[in-house]
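This structure is in structure tokens; I'll ask about it shortly.
Every protein chain but one is kept in place in this view of the complex.
Note that the chains take the letters A, B and C in the order they are written out, and that residue 1 is the start of every chain.
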Amino acid sequence: MRTVAVTKIGSLRATDPDARGRIGVVDLPTPDLGPEDVRIRVAYAAICGSDPHLAEGFFGMDVPIGLGHELSGVVEALGDDAHRNGLSVGDRVAGNFVRFCGSCRPCQEGAQQFCQRLQDYNRPGMAETVTWHESQVYRLPPQVSLLQGCLLEPTSVAVRIADKTRMNVGDRVVICGGGPIGHLALQVMKRYGATSLTMIEPIAARREMALRHGAEHVIDPVAEDQAARTAEITGGRGYDVVIDASGSPRAVGGLLEIAAQGATVVYGAMYPADYEMPLNLSDYLYLKELTITGVFVSPYAFPRALQLLPHLDLDEFTQSVFALGDAAEAFDVHVSGAHPKVIIRCNDLPDRAVHHG
Amino acid sequence: MRTVAVTKIGSLRATDPDARGRIGVVDLPTPDLGPEDVRIRVAYAAICGSDPHLAEGFFGMDVPIGLGHELSGVVEALGDDAHRNGLSVGDRVAGNFVRFCGSCRPCQEGAQQFCQRLQDYNRPGMAETVTWHESQVYRLPPQVSLLQGCLLEPTSVAVRIADKTRMNVGDRVVICGGGPIGHLALQVMKRYGATSLTMIEPIAARREMALRHGAEHVIDPVAEDQAARTAEITGGRGYDVVIDASGSPRAVGGLLEIAAQGATVVYGAMYPADYEMPLNLSDYLYLKELTITGVFVSPYAFPRALQLLPHLDLDEFTQSVFALGDAAEAFDVHVSGAHPKVIIRCNDLPDRAVHHG
Amino acid sequence: MRTVAVTKIGSLRATDPDARGRIGVVDLPTPDLGPEDVRIRVAYAAICGSDPHLAEGFFGMDVPIGLGHELSGVVEALGDDAHRNGLSVGDRVAGNFVRFCGSCRPCQEGAQQFCQRLQDYNRPGMAETVTWHESQVYRLPPQVSLLQGCLLEPTSVAVRIADKTRMNVGDRVVICGGGPIGHLALQVMKRYGATSLTMIEPIAARREMALRHGAEHVIDPVAEDQAARTAEITGGRGYDVVIDASGSPRAVGGLLEIAAQGATVVYGAMYPADYEMPLNLSDYLYLKELTITGVFVSPYAFPRALQLLPHLDLDEFTQSVFALGDAAEAFDVHVSGAHPKVIIRCNDLPDRAVHHG
Partner (left out) sequence: MRTVAVTKIGSLRATDPDARGRIGVVDLPTPDLGPEDVRIRVAYAAICGSDPHLAEGFFGMDVPIGLGHELSGVVEALGDDAHRNGLSVGDRVAGNFVRFCGSCRPCQEGAQQFCQRLQDYNRPGMAETVTWHESQVYRLPPQVSLLQGCLLEPTSVAVRIADKTRMNVGDRVVICGGGPIGHLALQVMKRYGATSLTMIEPIAARREMALRHGAEHVIDPVAEDQAARTAEITGGRGYDVVIDASGSPRAVGGLLEIAAQGATVVYGAMYPADYEMPLNLSDYLYLKELTITGVFVSPYAFPRALQLLPHLDLDEFTQSVFALGDAAEAFDVHVSGAHPKVIIRCNDLPDRAVHHG
């Protein structure tokens, strides 16, 4: 089964060829179809901002590392007992790349994000087919196309970020970082009661995209005084909800300063493994009583992400599509940052989405 | 000071003249300006759905009962110590008709809605001026007009209803009752992550207004099978959040049936004092684990209502405006239900709102 | 496999022999041991207050209906893949009689109490052995005996009731109904910050038991004026948290009256299928803003119930123990109400619990 994979560990951004990671198409065995499994012929798989971290060895060093966890497709086969989720062959679906075992202590406690067997079904989906447990698979609403559907997984991350904000309707919200998660979080928070909605992002094209998708304000953290702009936008108060989607050590510390008293700050990205953010306990936890948290994976968020998908404007996320064989080129484009999202067409499947007038 | 008041207890809908309540303009004394008080020259005061309940004697029988708690205006005078809320003479403001005393046990516990002195500053605002404690007064954002500003108080009710839904982004939401609170709740919930957003309302014009303001579905509870439509809209699940804004004994019971398992049901209106809704504990609390609650007044919600006001579409709420002297006629129009909101112009004040586009 | 079962549908309290339900020991087939299953040799199985409801046909009419869902025992065999929960043959265990499928929509949403496959593994445990999915099985802490361990399941119900109270430390708490769930809830709430802790119960022996286990006050709802006693105990305020564990239509309505403004009322029992409690919306949801909810089953609560078990005083719950062959007699004693809990010894197993003191 042809599968996009990391074939050499290293930074995809490195200029030195020896240090550079490499992406290729390899042939991996197709997993057996277990009795509760679903085989999906993959339509589209999107490149995730975390994929370059995998190329750098964040989750392991043994190549080839199959890639792809943001995908859509059509059900091709169902195991004999895969009947608890209402699926049929031919269904248009997307899903969750991790399976929660249901038996370990975190699963028993309603904290599936810490499932001790998360990796058991973590199978690469940037491939001709993917074989998942039925619990990982979600049928797409009729008005969502297969091309849009491959964005279910990153949308679920934005939903989980939203869940962790403990948002009240009308709260002032800022999002730092205009990558795909930042932009999806922007659209989700726009619909979740955000006011004074602001994106902080150094790249002008991304700020403009934010304004097109509902940001009321944008801040260029390089050219502008972020704290002064915040004071101006919020009348001196700061933001009630602060979301980091940048993952950037340069950005994260300043977010504490622009948070309002009592605010919630969600660090919603991945961060360098050895980076330590200096946290002034007196200023931010004692005097300001901030609540600071983060997001790992997104259990429980997929059903609501499915509900939201038809309401999001995904056009700009689905412009850059490459054939499976052109995966290496697709990753080059991804790393260039020219597009909010780069997508691999894994099979050329007909789509039956109901398009809105 | 000329003030609109109930001058005879009775139903404003009664056809029998003896049973009918009456609205008139009376002369009431202007309260003294206490050291922490603010005197507001009233621009607009809107008629509230609860005003007819006052006419029927729900909160007391001694006429005249001065009316008006949804209002906007301009600060005319400030007491010597009214300096903690940043107000100046000339500020465009709206406010909360109840003052929370801050000293009683509920106030000390963060439950000001149960303040034991709620009535102390509950002064009629459908009048030439109103004198409130500074803590009741909120400066309007520059882009909100005085005419729109008189809707701050009902918007705060919609915000508090939203607060009590314990809404998660993407939840399915239904609102029963297309009066002004129902319509404001619709707009607030639309922005607070609602999907499959539905209004139940027997009057066609109000259903059409709901569709214009963001409802995805409407249900006519008379001509349609409400449970069947719910099943169709929600794929057999029911609504995760159910809001009653109808106050109608005919409507309230059926809402339990269309609630999803685990749903929150907010009875957000006033109800006849002696009406008892039959609640099947086995079906709704045991098997379905519903959470049922209600809303009295709206402490803590005004600042966020202010934030939301510029984002709401209030045009249809501000079409029917009467002069103070025509209050009786205005109440007739209100009772007719022909307009979502009927407003009294108490003074003809120039406005400095910054209009968009 | 010898199993206690309902052998004739009817009320266990009926005096008319024709109308009376019957309990007997029948021979039921032992389920196969699936690859993820655990076979437990049952030590003790307690009679539950809901068992008489099963005898009356609440969940189905086809006899024999195998009974027993509060049990402890020792692991006898493990399926080949039953390795995700850390279990070994010989482990002392208790568990959850329902298995959550993990694949249906409610399971995907973190609402396993509404799992659409709840009944698939609902197997009678008042038997020589029970065969459960590994996800249903919990190892007992060393200081909990097998006899105490059969109370894990009802303790999980008390924990879930506690979860739904949204308790703040120091809140005033009342529990109505001195059956086993009421008494376990009393002990759990005592440890969960309850003050002015009160039990309402008409039977003197149960009130005395409540006082022995931490109640500060008891109310006899027959001989005393419940509202007046509440006013006296709470200084006129009412209780912040009200729990019904009585399931009695005579009792449930009066609980709304003794709830404080803003209180949470948890109807935590089973109720007659056709009983409708009259709920005055104006008094209780509008003016008092109560939050009313209920409890069906107890996902997510078992791990914390395990943590609490060693802290509870279970001596009075473990005094009345019958041999498996004497099940009919045991149910007679259960129905008599003479003991807070009646337990069946299903096998005579040695125990290795570490006793304190």
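For this structure, a couple of remarks:
Quick note on the criterion: a residue touches a chain if its C-beta (ideal position, glycine included) is under 8 Å from a C-beta of that chain, and two chains touch if they have at least 3 such contacts.
Quick caveat, the model's predicted, so the values are computed rather than measured.
Contacts of the undisplayed chain with the visible chains, over the whole complex, involve A, B, C. The residue touching the chain not shown here, chosen from C:Leu67, C:Ala82, C:Ala305 or C:Ala327, is C:Ala305.
Within the set A:Val63, A:Met270, A:Val321 or A:Val335, the residue that contacts the chain not displayed is A:Met270. The residue from A:Asn280, A:Gln319 or A:Ser336 that touches the chain not shown here is A:Asn280. Within the complete assembly, residues 105-106, 111, 113-114, 237, 252, 261-262, 267, 269-296 of chain A touch the chain that is not shown. Residues of chain C in contact with the chain left out of this view: 159, 162-163, 167-172, 188, 191-193, 195-196, 303-308, 311. Interface residues of chain B with the unshown chain, by the touch rule above, are 36, 84-85, 100-105, 107-110, 112, 116-117, 133-135, 138, 299-300, 302-304.
The rule is short, and it goes like this: only the chains that are shown with their structure count from here on.
Simply put, chain A must spin 180° to overlay its Cα atoms on chain B, rounded in steps of 5. Of all chain pairs, the one joined by the greatest number of contacting C-beta pairs is B-C.
The residues of chain B never reach two or more other chains; the list is empty.
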